[in-house]
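A single structure is presented below for examination.
And then chain A:
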Amino acid sequence: MTKKRALLSGVHFMNGDIACAEGALAAGCRFFAGYPITPATEIAEHLSRRMPELGGIYIQMEDEIASIAAVIGASYAGLKAMTATSGPGFSLMQENIGLAAMTETPCVIVDIMRGGPSTGQPTLPGQQDVMQAKWGSHGDYATIALSPSSVQEMFNLTIEAFNLAEAYRVPTLLMGDEIVAHMWEKVVVPHASEIKIVNRKKPSASPGKYGPFVPDDDLVPPMACFGEGYRFHATGLTHDEMGYPRTQSSEVQAKLVKRLCEKISRNEDKIVKVEEVMLEDADVAVVAYGIVARAALSAVRKAREAGIKAGLLRLITLWPFPEKPVAKIANQTKAIVVPEMNCGQIVREVQRAAKTTPVSFLSKLGEEPHTPKEIFESIRRNA
Partner candidate 1 sequence: MVQELPHPFSKYLRSAMMPHIWCSGCGNGIVLNCFVHALDELQLDLDKLVVVSGIGCIGRTAGYTNADSFHTTHGRAIPFATGVKLANPELEVVVISGDGDLFAIGGNHFIHAARRNIGIKVICANNFNYGMTGGQQGPTTPLESITNTTPYGNIEHPFNLVHLAAASGATYVARWTTLHVRRLTQSIKRMLQKEGFCFIEVVSPCPEIFGRQNKMRTGLEMMEWFRRSSVVENFSDPSKAEITSEKIVVGEFVNVTKVSYEKFFHEKLAQINEKAVEW
Partner candidate 2 sequence: MTEKVEPESEEIRIGVYVCHCGLNIAGSVHCEDVAKFAATLPHVVLAKDNRYTCSDQGQEQIKNDIKEHRLNRLVVASCSPRLHETTFRKTCEEAGVNKYLFEMANIREQCSWVHLHDIEAATEKAKDLVKMAVAKAALLQPAEEIEVPIIRKALIIGGGIAGIQAALDLADTGYKVYLVEKEPSIGGMMARIDKTFPTMDCSICILAPKMSDAGHHPNIELLTQSEVVEVKGYIGNFHIKILKKPRYVTKDCSACSECAKVCPTIAPNEFDVGLAIRHAIYTPFAQAVPSTFTIDMALCLNKDGVIVCDKCIKACERQAIDFEMKPETVELEVGTIIVATGADVFDPSVLPQYGYGKYPNVITSLEFERLINAGGPSSGHLIRPSDMKIPKRVAFIQCVGSRSERNKRLYCSNVCCMNTIKDSLLIKEHWPETELYVFYVDIRAYGKGFEDLYKRARKEGVMFIRGLPAYIIEDRKTRNLLLVGENTLQKELYKINVDMTVLSIGLEPRKDSEIIQRLLTLSRTQDGFFMEAHPKLRPVDAATGGIFFAGCAEAPKDIKDSVTQASAAAARAGILMAKGKVTVEAITPLSYAEKCKLCGLCTKVCPYNAITLNRELKRIEIIEAACGGCGTCAAECPFGALTQNHFTDEQIMAQIDAVTEYNAEKKIVAFCCNWCAYAGADFAGVSRMQYPPSVRIIRTMCSGRVATKFVERAFAKGAAAVLVAGCHPGDCHYINANYHTQKRVERLWKKMEQNGLAKERLQLLWASAAEGERFASKILEMQEIVENIRQEEIEKAKKIFQKASEGN
Partner candidate 3 sequence: MPERIMHEPLDGKKVKKPKAEIHIISDQCKGCGFCIEYCPKKVLEESQEINARGVHPPKIVDESKCIICSFCTAVCPDFAIFVVEKPCKEAC
């Protein structure tokens, strides 16, 4: 075996897109279908070279709709599959993200957020898709969304995204932004053997008995793949546990949709990840995610130097929303500052969780994220 064909390990200098791509490979992803779009294109470019080296499939589809559809197909055929895009493509994908949710398809969708709406600012960062990540497709369903704030995390969280997707049979979204995607940083890649990989549960029932949507106690059904002899059916229609359409039955509908949501909410504690910095004695807490969290961190440090007891709660998981960690800091702080590169999306979730604790929102739109100074000013105002 030559170096080129192996998975990476050791210390590397790379940008976020490449880190994401390498993370996917490390996680065992062997199928990528995508469509060129700034600022996610490098992920596709990198995988078009790397996938074949590892015996995986890279294909560029005719559009993002086809890309996500192909990803779902590949996943049902047994491969870990991923696509990567940005706002406009993400919108096109919503229909089949819904299908993935409905058919409980393990797959990863990377959305490198840029300025919107519509074509917006292709080359500039944004955080305007985070609500779409939750509500993007029609109907009730649950997904998991993660938010990396460094190139290292682009690598780590991509792996995490695959693990969660496989564990919960759910489309998992990696909500990066233009800066983490294009920024070059040091990435420490552990040896493959040290990386934790989760694979989907295989059915224990024999083909005759198997029902593709009969859940275990964790509400997640074991997943058979095409060609394994189970001869099962899956559909975007409301279906019973055998996978057969039951479009006229209200109880089947209720049971199905509830489970799709609860298999995530019930496992929230296992899923949700946050980073807490200097929160033990904090009077003012900053809640941030993605690239903004890094400005927030230096702002918090500045505040401490200025004698203000500030802390940072960095959201790594956006969806399911880290309800409890936010509620916890709300109880112990006087105020919460939420800087976002949008007109206020996650801030509403924070307010909901923070209940009485005042939450002040710091919006930023345009070519660059908040400066530490801007966030510091806000901390001081709220101190």
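Candidate entries met the following condition: all candidates are chains of the complex that A comes from, given by their letters.
Throughout what follows, contacts are C-beta pairs under 8 Å (C-beta built on N, C-alpha and C of every residue); 3 or more make two chains touch, one makes a residue touch a chain; residues count from 1.
Since the model is a prediction, treat every value here as computed from it, not as a measurement.
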Fill in the blank from the handout: For chain A, the touching partner in this complex, picked from 1, 2 or 3, is candidate 1
Handout entry: In the complex, chain A residues that touch candidate 1
Key = 2, 4-5, 31, 33, 52-53, 55, 57, 59, 61-63, 65-67, 69-79, 81, 95-96, 98-99, 103, 226-237, 242, 244-245
